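My questions all concern the structure below.
Note that this complex is displayed minus one protein chain, with the remaining chains in position.
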Amino acid sequence: MILPRFEYTAASTPEEAISVIATHEGKAEIMAGGTDIMVNMKRRVVHPDLVVSIHKLDQLRGFDQRSKDQFRIGVLNTMHDIAASGKVTNHFPALGTAAGGMGSPQIRNRATIGGNLVSSRPAADTIGPLIGYGAQVRLQGLKDDRLVPMENFCTGPGECVLFDNEIMTDILLDLPRPNTHGVYLKFGTRETMEISIVSVTTILTLDDNGVCQEARIVLGAVAPTFVRAPETERLLQGKRLSEELASQAGELAQQSCNPITDTRASAEYRRMLVSALTRKSILQIISLK
Amino acid sequence: MATQATPHPYAVIGKRHIRKDVPEKATGSAKYTADIAFPDMLEGAVLCSPVAHARILNIDTSQAKQLPGVKAVITANDTGDILWGHSPARYDETTLAVNKVRHVGDQIAAVAAIDEQTAKEALELIKVDYEELPAVFDPIDALAKGAPVIHDRYPDNITIQVHNHFGDVDKAFAKAHHIRTDRFVNSKTDGAMMEPQACVAKPDLSGRLTLWTSTQVSHYVQRTLAIALKMPVDHIRVIAPNVGGGFGPKASTHPYEPITCFLAKMTRRPVRLVLDREQVFWHNRARHKYVHEMKTGVDREGYLLALDHLSVLDGGAYSSFGVITTYYNGSLLTGPYRLPNMKYDGFRVYTNKPASGSLRGHGGITNRACFEAQLDMIAQDLNMDPVELRLKNKMGSNDVTCCGYYTGNLSVGECLEAARDKSKWAEKKGKLPLGKGIGVGTGFFVSGAGACVYRSEVPHSTVMLHVADDGSQVTAYSGSNELGQGSDTVIAMIAAEVLGLTVDDIQVVSGDTGRCPVDLGAYSSRQTLMTGHATKKAAEAVRTQILEAIADLFQMPVDAFTLRDGKVLGTERNPEKLKLIRDKYRREHRAFADVPKEGPLTFQEVNRYLYNQSGQVIGKGTYSPGEIQEFKDWKGSAVGSSPAYSTQTCIAEVTVDLDTGKLTVDKVTLAHDCGFALNRTAVEGQMEGSMCHGLSETLFEQMLFDDKGHLINRTLGDYKIATALDVPELDAIIIEANEPAGPFGAKEVGEGCIIPILPAIINAINDACGAVIMDLPVTSEKILMALKAKEDAKTDRFITEIPPNALKLLDIAREISQKWEQNFKK
Partner (left out) sequence: MKIVINLKINGTDHELLVKPNETLVQALRGAQLNLTGTKQACELGDCGACTVLMNGRAVNSCLVLAAQADGAEIETVEGLAVEGQLSPIQDAFMEGGAIQCGFCSPGMMMSAKALLDETPSPTRDQIRHGIAGNLCRCTGYYKIVNAIETAAHHCSSKEGKN
């Protein structure tokens, strides 16, 4: 399978990248790690005239704690970088799990978190945890930049609010409150290289008595975009975690999803998985305490 | 997991050897077909049909021909309408589509150009006018009245129907204590070998062609090309370089091979054509999709009385190996249990999908899975242990199946007991908590097909051994095909054993029709037994020449001498004779260094002596299956006959997550009777790989088509095979029954071990949670839904039903069989 013909340039600054893609009016594509766009080009899903590589933009790499409460993740961090970062996995364990379970080692060494988010797939692994942790993404355009909550970033399968003349530069997260536990569960067929049939991100902040102060539950691959499970979150709020509560939460979570039947699973089965995984994620948090 | 060797007297075989082909593979210097390049080589590409069934009204190649860099564009106008295929009675393929296409992916036109990009861009410029025809993707639609006809020669869309009836099943059922009827379906699967098919064709100035191709069967490809290209056979040389896996789909000629040859002939330049992964899927030639209905009767004690087996195969667009598959589908159930009465009615139906052919375990997989799952349910019904039920019914050695297959030394009981004991079956069966299960399955497979494609007494293998004039090396020439299964090393080991040499002393040239005598190739697990025999005979012929010459020289009987450790033992008894020979040898050529001063003559010395007497020492050995157990009424069961059979037992231990249906195969115990393990490491490797292939097929593999016949999952990401994280812990036990029909007692290992893992997993799930999944692949959704249905029905066991279309298909097949039987009785 060969790539279509295109021209190539490697941008030296984010501004250069933005300027080039703006000039090409939708006929240029940004390439970071390439694991997504190379496949799309080989399968003729996209055919740009120009590929603009941003792999030289070191300012889009790295993690740092911006302030006492805020953490920044550069978009060019690979899945490996994220899963291997003690800082990230310590503060945001669900994100670490998601990044570490995506694809294969080879894919994780190239796939960037920015690419994963921009793909906006309902099964993209890092979207659920970032929504769960309340992340915002910075989008830089020709003249200015804007912050978009991750929850509002994706608008449909493969679609997002990123304009043709913008690039994503950073992901900003507030550090979770103490006693916050995050779990990411992904269900597939094989043990690796799987696109989720269903994913569940559960992030619970507990008090010293094990009572849930805040719950954020994000469901993946069961709707056109990632969705929260608000009724389930409300159920958990203010209650002490227990096996029974976990089961009730699982049952209720099914109401928040709108899955399809496709070649990988039926809608009915996906609902059952939402229930099972939500329950399991809460049980896992109970066992962590 | 390293297996323990049983004591044996051999110096070379029965041990572990690094395979001959492995060092080059370890350094990356091993050449596969796509690695071959010539300075003036062109790249080929093939236009494949985007529609499932259509008449071709017109092909306009003019624009493609004008693209700079394009050197040839061909259609059926150039390649003709000669029919070829695998079974001569069912030749139904042409090199390029003649007038119609029969599946998405069918080959329409081809291009040779200066590089791959140009060739593929040229394809986009070829304009094809189609008249789309109604297409059928399910055998039920292909058999319906008024169904579109896929091949004019077969207006009912039936490739073949097989009716093999042995004994009297009706009488037997009348006496049965317990009868079960069960049904089973699987999914069409792909070979998914790592190396896509690839060809390089190179013409010489006289017009002769050499084709390098990733094949399992250099010989059959050569023969088929002669037909397709209308050339004399020996004007075509087929060479198999290193081959990155075959597993069956590469066991017959594929259209890309003659296409590449035509492009090379037309351009008079070398042409390379490498399939991309999608084309590998479209070519397919792997596991059929089957429907099985089995009615089995046992007596009060659980002895098998009769099996009535009705089956329909979804063949896809061409016959490929499918005739043979349809026969194996019946005959391979006649062992390894005593089955006195068997009725088999099998049908293979054409549909507008990529053609199915032979895939590892060919015709012995899904029938076995159904039968073994049914046996477990019979055991449950009779409150018997499933291993005990199988032990009761096992065939022994020197036994005969109901259709005349002779079992030779067959270790069914030993395999069952070894697996049972190693897995601690007795401690686990019936004692595991809900959600954990243990299940058993056995297998039975041929060691080479007793009959081949040629309707004659043609030898199935010929091997030639050629000793270097200074005796420093022996080269074995064999038309057999090394696919990575280790056949070259088996040849070297057998020759070394007979000649008292080491594996390093033997070089092997194989898979090259221009250099090697004919061998039918790597399919039906034939090479260890058949090529092995031919090698042994060739080595014995060399040994005889050596020993007779030495006996004559020393004026002693032949049996006074032995070849061992690179020497001719016995020659040391006459030191004067030795000195004469050695002095002459030393004087002859100063480059013969390291001449021993004492001790027996070396292999090198004696061969130099022979060379001086009468030229090169050359030995030839041939093998034919010969007379297989006579049986009065073959009834078509010649397909399934074999010089020897392997058997194996697999025990799987699983965990079922009762919330999600997710299945984990925790542990597998596998016992395989390979007769004698010639290369222990290679036998283990084949057992491990074959079992995992079967596990992968059970859990993950299915080809999914949309309603227009497009393959939905046509990448290795969407068509899933087992990864390193999916394979269970494994205890492998090699059972050596010592098969008299095999060289040094050896028989097959590559295919048998894929068979029993499927039913072992199905039976283990049944044991774990009462869900009997008779529909492959076993998915977590199927398990969870079965659990839900079981709960709703409030039963201990829930057996999945086959889809309604499959049921209807069986009804139609039954009707046709009954009509056939009525006519036959008349």
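A few remarks follow.
Labels for the chains are A and B, by order of writing; each one numbers its residues from 1.
Note that in this section a contact is a pair of C-beta atoms (placed from the backbone, for glycine too) under 8 Å apart; a residue touches a chain by one contact, two chains touch by 3 or more.
Everything numeric in this text was worked out from a predicted model, so none of it was measured.
When the missing chain is restored to the complex, the residue among B:Asp314, B:Glu684, B:Glu739 or B:Asp775 that touches it is B:Glu684. Only one residue from B:Ala5, B:Met194 or B:Val458 touches the chain missing from this view: B:Met194.
Listed residues A:His80, A:Arg121, A:Arg216 or A:Arg264: the one in touch with the omitted chain is A:His80.
Mapped onto chain A, the footprint of the missing chain covers residues 1-8, 10, 31, 34-35, 38-39, 42-43, 51, 53, 55, 80, 103-107, 109-110, 191-193. Contact between chain B and the unshown chain involves residues 1, 16, 18-19, 21-23, 25-32, 34-35, 37, 117, 192-196, 242-245, 247, 276-277, 483-486, 681-682, 684-685, 688-693, 715-717, 721-725, 727, 730.
Basically, only the chains that are shown with their structure count from here on.
Considering their complex, residues 1-2, 5, 187, 189-193, 195, 263, 265-266, 269, 272-273, 276-277, 279-280 of chain A touch chain B. Contacts from chain B toward chain A in the complex involve residues 116-117, 120, 276-278, 659-660, 662, 699-700, 704, 712-713, 717, 720, 722-723, 725-726, 779-781, 784-785.
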